[in-house]
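Missing here: one protein chain of the complex. Every other protein chain is in place.
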Amino acid sequence: MSHWSEATQERAREIIARYPQKRSAVMPLLYLAMAEEGYLTNEGMEEVARWVDITPAQVQAVATFYTMYKRRPTGRYLVSCCTSISCMLLGGDDVLHAVEDESGVPHGETGADGLLSVEHVECIGACGGAPAVQVNYELIEGVTPDKARDLVRWLDTARPDVVNTDEMQELFGGVRSFDWAIREGEGAKGPYPAFQALGTVGREGET
Amino acid sequence: MGILSELIKGLRVTGGIMIRTIAGNELVTTEYPKEMRVKPQRFHGRHVLNRYPDGMEKCIGCELCAGACPAQCIYVRGEDNDPDNPKSPGERFGYVYEINMLRCIFCGLCVEACPTEAITMTHLFEFSTTNREDAIYTKETLLMDRRGSVPHMFPDDELVDLDELDSADGWVRATAPSGVAAYQGIEMWQGTPGPGDWSPEPTQEERDRLSRDRTSDG
Partner (left out) sequence: MPGPCQIAVSCRHVACTASGGLGVAMGEAGPEHVTITIDGVSHEVPAGALVIKAAQDRGTYIPRFCWHERMNPVGMCRMCLVEVQGPRGPMLVTACTNNVADGMVVDTRGPTVKKAQEAVLEFLLANHPLDCPVCDKGGECPLQDQAFSHGPGESRFVEIKRNFAKPIPISDLVLLDRERCILCARCTRFSDEISGDPLIEFKSRANVTEVNTFPDLPFSSYFSGNTIQICPVGALTSAQYRFRARPWDLQMVESSGMHDTAHPRLSVQVSQNEVLRLVGVDNDATNHGWLSDKDRFGFQYLTSEERLTMPLVRQDGQLVETTWAEALDRVAERIGLIRDEDGGEVFAVIGGGHGTNEDAYAISKFARVVLETNNVDARLDDALSSHFLAATADRGLIADIDGADTILLWGPDLKEEHPTLYLRVRRAAQELGVRLVVIHPRATGLDDRASMKLTYRPGGGFALLDEVADGKHPELRQALSADRVVAIVGQASFADGPQLAESVAAYVRNKAGSARILPLARRGNIFGALDMGLAPDLLPGRVAPDHAGRAALAESWGEPPAARGKDTRAMLEGIDSGEIRFLLLVGADPVRDVPDPRRALLAMDSAEYVVSIDLFLNDSNREADVVLPAAGFAEKDGTVTNLEGRVQKVNVIAPIPGQGRPDWAILDDLAERAGRPIGLANAESIAKEISEVAPAYTGITWDHLEWEARDGAVVPLSGSQPLSHIPVALKGDNAPTAPLLLHVGRTLYDDGVMLRHSPSLRPLARGAVVHLNPEDAKKAGAQDGHPVRVVTSHGEGEFSAILDEGTPEGVVYVPFNQPGGAPLGTDAVVRVTAVGR
């Protein structure tokens, strides 16, 4: 009865098997549902509800609580500007306005061409390098409004297949919080499966 | 002491008063009903149900007047407003409103209780009817028409100080835009006691946009 692909279903079975109780798997399965369709649809939530044996209303409660479950189609690049306190004090709002202005996309929305989505987010853990911006959850620290405009233009013209923290930090970043932080060179291919690289969703040992 | 002199003594008083009255100095009798006395401002006369300046009924059918009435002479029933054609701002309006004037003691507690100042008392006091049923005033009789009057045996008579009615506006008006389609762009609350100045109620489109901004999370 499932309209997920066989691979996704296999994955779902594996994830559910990891937990003593089925319903514990609701969050990883929501990522699967999101990866399957690009964003979280009502059908996707209903499917998750069937997999973990709870009601769609309960799935919806989880899915709407967390802002990283996207319930509307997201652009190819998701630009998240932090406006929590550290970034706000160092001009995070200006960065956000610069991004909005340059891209013509107000925060919370996606451009008509489907290239960019802009959002303001709460703390993304880069207070040391504020103000911080993420593109497809890949972090850039120490962004200025001008650099943010450059970033938007670069995304529009270069349209990289993979966005990479190191590369973007080099081009548009400034002060970094920790130079010694974990480096993972892989980058992200899109907004939704972003946690696969960290092993939150994938098979054990897979990075 | 002749009876005649006594009579003349008495008639002198009568004649004196007659002359003074004809002279126009001490006229006490008024030619009611051709002439009306001005009632004191706080006179407790018959009730009316008021409207807002835009014509909507103020009564929301809450029955607080009925609850407050010590004579239990008020009967109210509320009903859902048709959202497309609301009778009052908000969800509910007074569908049935009846006051049994034979029981009413004109204490004014209903006026005190009314949260929207829908029911007030006028200076009218003529209630005579030829049967008991007519003494039960229904919404038809009580509700003010658009000219600021109610069906009454002396339609030209002044109800009450109309300026005062206009300036008053109870503490509850519509709180949700869904029920006030006809009230867009009009000041939500009038300048009666309350905190701050109020801007006109936003249109439904504006509200939708505002709430979209607030909920945009994905």
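Brief remarks on what is shown
For reference, chains read A and B in written order, and residue numbers begin at 1 within each chain.
The rule we apply is simple: a contact is a pair of C-beta atoms (placed from the backbone, for glycine too) under 8 Å apart; a residue touches a chain by one contact, two chains touch by 3 or more.
Quick caveat: nothing in here was measured; it's all calculated off a predicted structure.
Check B:68, B:101 or B:136 against the missing chain and you find that the one touching it is B:68. Of the options B:6, B:112 or B:145, the residue whose C-beta touches the omitted chain is B:112. Contact residues of subunit B toward the unshown chain are 60-64, 66-68, 77-80, 90-92, 109, 112-113, 115-116, 171-172, 175-178, 195-196, 207, 211, 214-215, 217.
Mapped onto subunit A, the footprint of the missing chain covers residues 42, 45-46, 54-61, 64-65, 67.
One rule holds for everything that comes next: only the chains that are shown with their structure count from here on.
Subunit A and subunit B have centres, each the mean of its CA atoms, that are 61 Å apart.
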